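This structure is in structure tokens; I'll ask about it shortly.
All protein chains but one are shown at their positions in the complex.
Chain naming follows the written order as A, B and C, and within any one chain the residues start at number 1.
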Amino acid sequence: ATACGGTTKNDVKDEGGSSASAGKADPNAELKKGLTVGFLPKQVNNPYFTSADKGGEAALKELGSSYKEVGPSSATDTSSQVSYVNTLTQQQVDAMAVSAQDPGALCTALKQAMKNGIKVVTYDSDTKADCRNAFVSQASAEDLGRTEVQLLAEQIGYKGEIAILSAAQTATNQNIWIDYMKEELKDPKYKDIKLVKVAYGNDDAQQSFQQTQGLLQEYPKLKGIISPTTVGIKAAAQYLSGSKYKGKVKLTGLGTPNDMRKYVKNGTVEAFELWDPAKLGELAARTSVALVSGQITGKEGETFKAGDMGTYTIGKDGVISLGKPTVFDKKNIDQFNF
Amino acid sequence: MTHRSDTGPAPVLALKDISKSFGAVRALRDVSLELFPGEVHALAGENGAGKSTLIKTLAGVHRPDAGQVLLDGEPTVFHGPADARDAGIAVIYQEPTLFPDLSIAENIFMGRQPRRALGRIDHKATHAATAALMQRLGVELDPDRPARGLSIADQQIVEIAKALSFDARVLIMDEPTAALTGSEVARLFGVVRTLREQGAAVLFISHRLEEIFQICQRVTTLRDGAWISSEPLDGMTEDDLVRRMVGRDLDELYPKQEVQAGEVAMSVRRLTREGVFTDVSFEVRRGEIVGLAGLVGAGRTEVARAVFGVDRWDAGEVEVDGKALTNGAPSTAMAAGLALVPEDRRAQGLVMDMSIERNIGLTGLRTTVKAGLMDRGAERSRSLDWAVKLQVKYARIADTVSTLSGGNQQKVVLAKWLATAPKVLIVDEPTRGIDVGTKAEVHRLLSQLAADGVAVLMISSDLPEILGMADRVLVMHEGRLTAEIPRSEATEESVMAAATGRAAA
Amino acid sequence: MTVTAPNPAPAAEIPKSSGTRLVDRVFKMRELAILVVFLVMIAITQAGNSEFLSEQGIKDLLLNATILVLVATGQSLVVITRNVDLSVGSTLGISAFAAGTYLQGGGNSVVAIALAVLLGVGFGLLNGLLVSLGQVPALVVTLGTLYIIRGIDSIWVGSRQITAADLPGGFVDFGSGGISAVPYLALIALAVLVATAYYLKHFGSGRELYALGSNPEAARLAGIPVRKRILAAYTFCGGLAGLAGAMYLARFGNVDSGTGNGYELTVVSAVVVGGVVFTGGSGSVYGAALGALLLTSINSVLPALGVSSVWVLAINGILLILAIAVDRVVALRVASALKKRNARHG
């Protein structure tokens, strides 16, 4: 406590920072069968999470374990996500794969789950590191941020004003990516590119729509937009394709091939990228099983074999990275269906 | 039962052995009634006798539990007010039922507006027809004015206009005159006579017995939901009628006790509310009953409202017991010992969805308290005391007041305010809709209160009441006090002269 | 006999109708106030950003407002009858998806729109039946059906979504196309709006909606078929929500199980800002439409002025309060001025 008896931020030492891991890993341990792994996405009924979880389901089936999915119907209903963590704990699943709506809010519940012997893997969206055993990351944040800038820069010929249309202002992933985008933009080869604004569409079609309109009105000379969110890019593409800016203002970012097919074909969008969400889910499932089986504990440097996907190494803070994202354009987009 | 035996015209509308209960309350028991064309029929009875229930049964609002409604001799079932309307029955209900957001014209013609091609409303014709009706009733009401904010009297006028606009065969009026003063009543009666001559059947309810004798030919009396008699009024006296209604002889209607007026209890000085009343000054002394008379819309109610604090005044001051009241603060007025029995009991006097007990208790929230909490025992006995004292007719004290008859609701309002033991009591139309028996009771009570040293300001449109009860009569005309007349000089002529502004010169 | 105030001022002779015309004007002014706020806002934005009122800009403004105008029009009818329909967002969502599913299978655009409207009518009927026959508080019932329809929608839709690629090109082009700066969708909304307003003013059943909202008990006594009218209002509201669903599909080309989520609050705001009173009986659909235009335009104005989206929400809320407060203060001022002018005495 401080001199005047109160508790301030400085009094609270952050014990976090390292992933919660205990015991010793046995890389050669047999993969257990008959486990139950619960998937808890940010939101059920969200196409992105549905394909991710489908990937997890398929992998678990192959591994002889069972899959279940629970989750809130709203992506901002944190309290209900917490309840679902509790539900899974009560149902005594062996492991849970969670995409956290909030890095902090789930912690108490997740720690409670781990105390009850449940392994916790986060995927897509992480919590604080000490609240889970491992985090399966869709791609390294750095890769994502930098490649998106590279994609757009190429399309606009390394010259002109650009803007970013993000999700919610609190969206953890997007914020990290945007930081890396700004980092990448510092490179001298982008000296003629100016990032004029970061707008937030709150992952809402209509708001993203109007934010796009606003960007174009405010910056008539705008050359390109990066939207690192599937909802945002879709809304922006729909607006551009029905406006006079179609084809003149370039758009890239993260989108699913199914969402974006039309806009790629009609010339609104040249190229965008994304990882395969099914693969992300699969890796989360495989990581969970490996954790329960004792092949890994979540410490940096441990490795495990994730079926056909190959071998993965656990990085700093228990982060496992899926790999580089795929870039979609006119040529290859018809080969994908998600 | 003795019905008319001669072979006159057949009744247009008749009730035969009608019974109606509300839960355990039996409002009507085997009541019969016949309405003949070209005749005005009075319906008399104490408060809660079942008059309004009878009317609502005729109008298709209530379905009788037993008995028949006969239209032109044929048994009929009215499934709703619309059926009765289509059968040529126009009804003025006891409580005005207007649409506050709509214009007076729309209120009158709702559902039956004159049409143009394609079923579109002819707004011009509606306006013109309304203006014509207003002229017929001799009132100046703008047809395009919204009904919100109309005084009770004006609302009543609109209701009357509405009923007249039907050109109905049967006109039923439940206390249409309760809020009106002499001149409007005279106008109304003129119109009713014309209708009668044209062959309409009229059913008329009033607690002002002289009105019954003025306009009606026959009278049916009810007591406690039961039919007592139906007979011609020719040859009857008021006392006869009262005996049929009450079942006994009545004491004096205006039992005024002579009291020596004490010191000033309330003084109002140069009170002004812009556009409503101007420069109103008067005093009320302890033990005194001061009458406040005037035509409808003269501003009496507005003065009372401002004095009590529900409206703000723009200039002037009010003192109660030598203490100045705060502008626009009823709670301080109450604390100073002022009570106001408002004019509109349903909107202002009562919380209709609350029980009788709680309604009376509402003015005692500060007194029936123990250690900061409600003292329910004290609250109940206070409410019961006063409900009994004023002879409110109810089944259980915890029933909601909305189930009471109009007159009994009025008594609850009185009870609610008398229970505060006020030093100054303002009563606005205190006996509106109250039967003769109870009226006498209320007068006795006011008189007693005055004798006990309470200062009473009585606003009333019932001139005999003012003349019978007041020690002093103040008269308002168009927002100004025009006269102050001592009891000895107060006559119908002198008051009316001041009220119409004729005395001003 | 003592005369206390011997000289009453002769009652000023004011011709009766002058007050009326003033009253009329005040009522028109209620909408005028919002219109002025709107125009001022647009003017300021235009001054700050000349691109704002370009052809594209105007088109965007109108397009943004269209869907809300439609739903708000329907909602006003219900609110005028002293009820409310909170389920419009859910209805919009589910009918948009229904129309989308049908179009995805290669359906005809007109039939798709009819389908959406019909579905909306169906849900409107359900609400109307519950409220009018059950005679239960509309707020609770429609909050209930909000959840029920939303739930059914998400169970049915699951994680599916309909994207512009699944829709016929003509349909999507119709959604963003128009005659120079005036989008087709806005024309449809305008037609619906004008027709509704005309109906409310000039037809008996329209006036009866006001009557029964103003005093339900009196309406019953006046022989107005209360239940039938309430049912009709809800059905109409549902139908417009359905139509709005089809338009949403055309406009955004993109629907999933979350479409229309939380829309009821926006609709209610538009109606309230537009001066339709929640206790029933007063207000006009033009007001509601202006409210809708004002609300959606705020969302375009702020980004166009370069206000950071962080500030948008707060400014939005404050503007909303300002709009209703200004409206109220103006109304009070005028009313008291009128009262003084109109006073019979003094």
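Convention: a contact is a pair of C-beta atoms (placed from the backbone, for glycine too) under 8 Å apart; a residue touches a chain by one contact, two chains touch by 3 or more.
Here, contacts and distances are computed from a predicted model.
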Problem set entry | Record-based protein name (UniProt) of the chain missing from this complex, from "NADH-quinone oxidoreductase subunit H", "Hydrogenase", "Sarcosine oxidase subunit gamma" or "Autoinducer 2 import system permease protein LsrD" | "Autoinducer 2 import system permease protein LsrD"
Exercise. Which shown chains does the hidden chain touch?
Worked result: A, B, C
Seminar exercise, completed: Of C:Val88, C:Ala233 or C:Val273, the residue that touches the missing chain is C:Val273
Seminar exercise, completed: Of A:Ala29, A:Ala58 or A:Ala168, the residue touching the omitted chain is A:Ala168
For this session: From the listed residues A:Tyr84, A:Tyr123, A:Trp177 or A:Tyr263, report the one that touches the chain absent from this view.
Result: A:Tyr84
For this session: Just the residue numbers, please: which parts of subunit B touch the chain that's not shown?
Result: 19, 21, 23-24, 26, 65, 308, 310, 329-331, 333-334, 340, 342, 347-355, 358, 361-363, 365-366, 369, 372-374, 396-399, 416
Seminar exercise, completed: Interface residues of subunit C toward the undisplayed chain are 130, 134-137, 139-141, 143-152, 154-155, 257, 262, 265, 268-269, 272-273, 277-278, 310-318, 320-321, 324-325, 328-329, 332
Seminar exercise, completed: Missing-chain contacts on subunit A, rising order, are 2, 4-12, 14, 44-45, 68, 70-74, 76-80, 82-84, 86-87, 89-92, 102-109, 112, 128, 168-172, 175
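As a working rule, only the chains that are shown with their structure count from here on.
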Problem set entry | Two chains sharing the most contacts, counting C-beta pairs only | B-C
Seminar exercise, completed: Residues in subunit B with touches to at least two other chains are numbered none
For this session: Going by the contact rule at the top, pick out the subunit A residues touching subunit C in the complex.
Result: 44-47, 49-51, 73-74, 169, 197, 199-201, 205-207, 209-211, 213-218, 220, 234-235, 238, 241-245, 258-259, 261-263, 265
Problem set entry | Of subunit B, residues touching subunit C in the complex | 59, 61, 80-82, 85-86, 91, 93, 97-102, 106, 110-111, 113, 115, 119-121, 123, 140, 142, 144-146, 272, 274-279, 281-282, 297, 299, 474, 477-486, 489, 494, 498, 501, 503-504
For this session: Using the touch rule from the top, collect the residues of subunit C that touch subunit B in their complex.
Result: 1-9, 11, 16-17, 19-20, 23-24, 201-204, 207-208, 210-211, 213-215, 217-225, 280-282, 339-340, 342-346
